[in-house]
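Apart from one protein chain that is not included, each protein chain of the complex appears where it belongs.
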Amino acid sequence: MRTFLRLQVLLWLLVLTFVPTCALFAADEPAVASEPEDDALSTGDNAWMLASSALVLMMTAPGLAMFYGGLVRKKNVLGVMMQCFFLMGLMSVLWAVVGYSFAFGGEGGWSWFSFEYFAMTGVGSEWNEAAGRPVTPMYDASIPLLTHMVFQGMFFIITPALICGAFAERMKFSTMAVFCIIWGLFVYCPLCHWVWDGGPLALGVEGAVAGGALDFAGGTVVHISSGSSALVCALLIGNRLGFGKDPMPPHNLTYTAMGAAMLWVGWFGFNAGSALSAGGSASGAFVATHLSAAAGAIAWPIMEWITRGKPSILGACSGAVAGLVCITPACGFVLPMPAIIMGLAAGVVCFYACTTLKAKLGYDDALDAFGVHGIGGTLGAVLTGVFATKHVYDGYGGGASLGLAEGNASLIIGQIVAVIITLVFSMGVTFVILKILDATMGLRVSQESEVRGLDLSEHGEEGYIFL
Amino acid sequence: MRTFLRLQVLLWLLVLTFVPTCALFAADEPAVASEPEDDALSTGDNAWMLASSALVLMMTAPGLAMFYGGLVRKKNVLGVMMQCFFLMGLMSVLWAVVGYSFAFGGEGGWSWFSFEYFAMTGVGSEWNEAAGRPVTPMYDASIPLLTHMVFQGMFFIITPALICGAFAERMKFSTMAVFCIIWGLFVYCPLCHWVWDGGPLALGVEGAVAGGALDFAGGTVVHISSGSSALVCALLIGNRLGFGKDPMPPHNLTYTAMGAAMLWVGWFGFNAGSALSAGGSASGAFVATHLSAAAGAIAWPIMEWITRGKPSILGACSGAVAGLVCITPACGFVLPMPAIIMGLAAGVVCFYACTTLKAKLGYDDALDAFGVHGIGGTLGAVLTGVFATKHVYDGYGGGASLGLAEGNASLIIGQIVAVIITLVFSMGVTFVILKILDATMGLRVSQESEVRGLDLSEHGEEGYIFL
Amino acid sequence: MRTFLRLQVLLWLLVLTFVPTCALFAADEPAVASEPEDDALSTGDNAWMLASSALVLMMTAPGLAMFYGGLVRKKNVLGVMMQCFFLMGLMSVLWAVVGYSFAFGGEGGWSWFSFEYFAMTGVGSEWNEAAGRPVTPMYDASIPLLTHMVFQGMFFIITPALICGAFAERMKFSTMAVFCIIWGLFVYCPLCHWVWDGGPLALGVEGAVAGGALDFAGGTVVHISSGSSALVCALLIGNRLGFGKDPMPPHNLTYTAMGAAMLWVGWFGFNAGSALSAGGSASGAFVATHLSAAAGAIAWPIMEWITRGKPSILGACSGAVAGLVCITPACGFVLPMPAIIMGLAAGVVCFYACTTLKAKLGYDDALDAFGVHGIGGTLGAVLTGVFATKHVYDGYGGGASLGLAEGNASLIIGQIVAVIITLVFSMGVTFVILKILDATMGLRVSQESEVRGLDLSEHGEEGYIFL
Amino acid sequence: MKKVEAIVRHFKLEDVKNSLTECGIQGMTVTEVRGFGRQKGHTEMYRGTEYAVDFVPKVKIEVVCSDTDLKKLVDAVLKAAQTGQIGDGKIFVSDLHESIRIRTGETGEEAL
Amino acid sequence: MKKVEAIVRHFKLEDVKNSLTECGIQGMTVTEVRGFGRQKGHTEMYRGTEYAVDFVPKVKIEVVCSDTDLKKLVDAVLKAAQTGQIGDGKIFVSDLHESIRIRTGETGEEAL
Partner (left out) sequence: MKKVEAIVRHFKLEDVKNSLTECGIQGMTVTEVRGFGRQKGHTEMYRGTEYAVDFVPKVKIEVVCSDTDLKKLVDAVLKAAQTGQIGDGKIFVSDLHESIRIRTGETGEEAL
């Protein structure tokens, strides 16, 4: 068993070393003598996009790592932090080798297996004989392809990391890693391609399903996909030992609160960075993001105050995250006040999803990845169809009405269809992946390991040694 | 009692939902067909301002939340973190609905109740028929109004959050929330209007009091106002139970140190962002900020070293914050070396304020909000009158001398007058607000709740569950 | 003894106050009436450089402070955090007064004692009579000298802070401070001058040693210098009491992990900021940095997995840092895929350095400053000579081959020579400094203080009071 | 009166508490301890240095009871805490001289 | 010799310590414990899941004293720790066989 594991690991290492080595030589091909297009690079846009990329990485760790880490029991704190941290490594390498190519390479349409950018071909800069200097390929007029690649790569990290909330405290680390690789290539990449690379879910693309949908920063691609997959994970892996019997309170809410704050800060990069520039659109997305988070951060604890007499910091944090999730697809299309409404709605709806609904259904989505990201993302995608406005984004051209609130009903239909496709696709593929992994590697640590905690059993370390 | 509370809460929720809904339709008014002015938008300036806004939010949480959270006793750690976090939600929504309009709307002068930007009217982008695209209103030539609004909104969060240091470990959460709302609208907004929106405290404005004053990033508006209000709070709410008898050491200085470091980092956004652009002024403010913080971070522990034999990390952190506070009004007007002097002065003066002075007077400003922000802010405002120089800012036009060190005595008089007005106004209004709240809601939790700690009694949660 | 200390401290304080005061008047000299050159300032470049400066400060604290703080025993957590925090103050003031002038003032060549920028002369803005406004001196066409100064100043903080990892848990605080001052002026400044200010170690400079070397963001200047000095420190100060006998596990790996994540995020400022602009070069450096960190973050734990059966979070963090160190000299010269190879190599090599090698040699480099920064930096400097490519940087002009992989062997020779010079110089000077300090102040705290822990004995504080 | 000290596994605390309250015990005091015994600890590895962590986290439950309740109580603990694996823990019983309720000053079995 | 174990409220520790030193006690040992008793714990609510936290934080003070000092000592604790509210805690007294000062090897009451 262990030998098998080691072999497997060695294999990976070889592959990981091999692929870039090949690419190294691939990149050594004779440089094309075309005219440089990078004169149009805007340092302002690039400055913002680089800062945004840093902010989005900060969301996964320390952000999500602390947020999730604080919510589990002490014996599993390193387990979840390690999942986040390791994914920062694993998914980034995967993205550079094939992920970016799958997601953003090739033509539109359903198929997503393009090797156009395989191992960063054509992404890095190249000596340009005509210009007499190295030239950086551009994504569009204003930022380098490299910037676009690395910014999008940060999304490829945090999306599977969000799922880890569902199977926290019991999943095998090795299986988690393999799951995230496959999930990334077979769920994230296609969705990303369909929505953001002119695929059949994008608004305004010819032949788009139900006219296509709007998703500014990842309501469908990131949150619905991860949240719904998380539900499948929670169901297939089963409840934690002692769930519903033993108390499993968050072991360090100070971490959770600080993690939530970092998520909030980092989300500015996530959402306003999705403008891919530093103009008015980025400012609008920034404001909408902030106000929705703010509204969520008060709505949830106020619900607690009303129904239970006390507002909690976990409620404020959960509400802020719910507000952030909900505004994600909408932030580049809505005005500030509707952003507040969306945040309030997210706070109230996710509050019920995580308390009443979850309790009724009895599944153990340990850290509420589904309740917050699945439900909040769906709500956000639908409300985008309501509040998107021509005042912010001229989606149909010529200043035609956009959202339901402006009197146009077609967008919301596209939104709902996109949500359904995302839900069905994500959950279906996740189900298949998990079934296969369950049969081959096994999903869950042994009962003994679970009782001892993942920190010791999976990583041989302890979180705190305070004696 | 509890029913009353609930009703109250419900009411708020309604108001909060209602106002934006109105505004939604308000924003739907026919778009003006004016020429777009946003061609002059500088992506570089906007990139820096968006990054700065993110940095300033980071100051409140994790920054201030960790800084303050570490200083209280373990049983109140969530209490102070919750205050910071909840204010991030509450003050932001308030700012969008009326705060920004009060602070930056309408004409100059003493009156500040303008509804010009009520519920973000005229702030968000709007479909522009003439241009055939949505157009973002600009603050001045280079950044959108939205950016200015959200950047200034971050100040509206952290300023009341600073006050929380004074009544930490004993204030009722509900009263704290109501207090901050009223304080924001009746202390912060007018001060902001008077100083930064061409009001009677601004230098160079016709009819300015005593010629007006300089305040680059909030010496008066943020630090003196919050610091002096904090003193009133500490006096009116009274000392913590057992103050002076039981030991009340900081429960987690590692948090305090990390929070202080994040405050330092975030303060670059606060100060250099106050240039509202990314040119030489921002660079100068950045450098002055950094050097003053640095000087404070060594001055305070060296004072401890001399007087007590040991430099402490709490001293280094306190000194850095004192240096940052002190340079805030001055950072855009002084050269690097005077910034070091200001930092050294702040470290030494605030050291005495927090140790000797406080001990003598015997009030319980739990986390030294007055000693650091009140005293440090006052010192900074006065020293701005000394060290401001025409080499950095041409305040009077034509290269006339600015500060006392350059031989001009009129600026420092304006500074001192502005300080006095701010002190009297802030403390007076705070006193009235607290007296009213004391009579209606009560300021303080019950004795039993205080003994148990705010985490459990006000929020029903525990910070750490390490068993 | 104590009186002596106090006197000493007082003296410092005087000097620190005196120098800037002089400078204040120095800066008051009649302004030159030259033409302003700051019209060429790029707000985009400056926006990115200011954000980068903030990011690099964040690397020292909270980043490094948490990373190192988590690795020591609980009783020394404040000790290491204080070292980081205090250095943020001390080194910054030193940099402004003389450091920047030594490092970047004057002509090239071996000598580095220039007082060109002494006490910020000519760095801050100045009233320009011709332009009728204050003018900010520029570093090169696009960013102010002030920005360059503060960005480079952040490096001057973190470099000695890295060394603290070697003598953690036993060094006297006062000696540490004096050591860092001398080391900064006599090791860091010259190296910086030789490599980055057109000195004899820079590629393409006339008379460069062995043709000069490439060091984009500090492989030699920062990592080899600090790492090798760290080894000397560890050897001269001796092992911790009980080393090899008592268990000394990291007391808080959650801090270490979060600190490593912040280092990763901050390193984007360190490396991509070293482009000193926000164009394609910054994007390329950003991507290389991210991918190398990612590769390191998987390589090290996979090595653990293979050799010991379990991947650890400390391994993932160490690997990420190793990858970051290794790519530092190379990030602006290599393509994405070679960056992955360099990260993998760094993960594997540093893993062996910190486990097998260190165990064999038996020195107590408490936090592996040498194993990670010394070894990783050396590896990176050499591999820069292998993978640097004309596709990214036209080092020799005209698109001539650069690295060994492109067929040019001369660069790698320059790299190796630069490494050797850096190693010999840093270790030699460090040895001398330490010997002198050992004879005068003493390097190590008393045995009793070491047993009690530095938090109490050196600073009179406790990290956590959780009772 | 007798004082019973039971050292049990961490995750059995909830069960033991329930089992004790079922058999009528109204009070107990719990302490976090670390135990050394036949059950081996584990090794932790930090950057190549291996540490043997010999002490296993356990929970100590102290209950004072009347001599008559002793057997019932011991049986309750035995039943609830047993897994049959090495490391289940011990029960130590000793005599108590006196017990006093601080609130009222009551002494003896009344005070329990 | 007697060993006195007093389980008291957390925020009474300072008072009890002072009270004990006043009546001449020169040493004691304190442990953090959690108590279960008449005083009910509290419920905590995390995202809709309610946990009953039955165990209340208490402090255990152990003092070894001579038989003659016993009464004085018990009275001192009683006085300092009493609030009259449920949850004030208990005092347990047991016999001690021997006590030794590690530093000197002294035994018996000399060792205290």
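First chain written, first letter: the chains are A, B, C, D and E, and each begins at residue 1.
In the analysis below, contacts are C-beta pairs under 8 Å (C-beta built on N, C-alpha and C of every residue); 3 or more make two chains touch, one makes a residue touch a chain.
Small disclaimer: the values here were computed from a predicted structure and weren't measured.
Peer 1: Who touches the missing chain here, C:A40, C:A130, C:A409 or C:V451?
Peer 2: Among C:A40, C:A130, C:A409 or C:V451, only C:V451 touches the chain that is not shown.
Peer 1: In the whole complex, what residues of subunit D lie against the chain that is missing from view?
Peer 2: Its contact residues with the unshown chain are 2, 6-8, 31-38, 54-55, 58, 60, 74, 77-78, 81-95.
Peer 1: Name every residue on subunit B in touch with the hidden partner chain.
Peer 2: Per the touch rule, subunit B residues meeting the hidden chain are 247-250, 304, 308, 310, 312, 314-315, 318, 354-356, 358-359, 368.
Peer 1: Which residues does subunit E use to touch the chain missing from this display?
Peer 2: Output for subunit E: 3, 17, 26-32, 64, 94-103, 105, 111-112.
In this text, only the chains that are shown with their structure count from here on.
Peer 1: Moving step by step between touching chains, how few steps can get you from subunit A to subunit D?
Peer 2: Steps on the shortest route: 1.
Peer 1: Work out the mean Cα position per chain and let me know which chain is farthest from subunit A.
Peer 2: Farthest chain from subunit A, going by C-alpha centroids: E.
Peer 1: For the copies subunit B and subunit C, give the interface type as same if over half of its residue numbers appear on both sides, and as different if under half do.
Peer 2: Because under half of the interface numbers appear in both copies, subunit C and subunit B meet with different residues.
Peer 1: Averaging only over C-alpha atoms, locate the centres of subunit C and subunit E and give their separation in whole Å.
Peer 2: Here subunit C and subunit E have centroids separated by 52 Å.
Peer 1: If you average the Cα atoms of subunit B and of subunit C to get two centres, how far apart are those centres in Å?
Peer 2: Going by mean C-alpha positions, subunit B sits 33 Å from subunit C.
Peer 1: Could you check subunit D for residues that touch two or more other chains and list them?
Peer 2: In subunit D, 32, 44-46, 53 touch at least two other chains.
Peer 1: Give me the residues of subunit C that touch two or more other chains.
Peer 2: 42-45, 47-48, 51, 249-250, 308, 310, 312, 314, 464, 466-467 - these are the residues of subunit C that touch more than one other chain.
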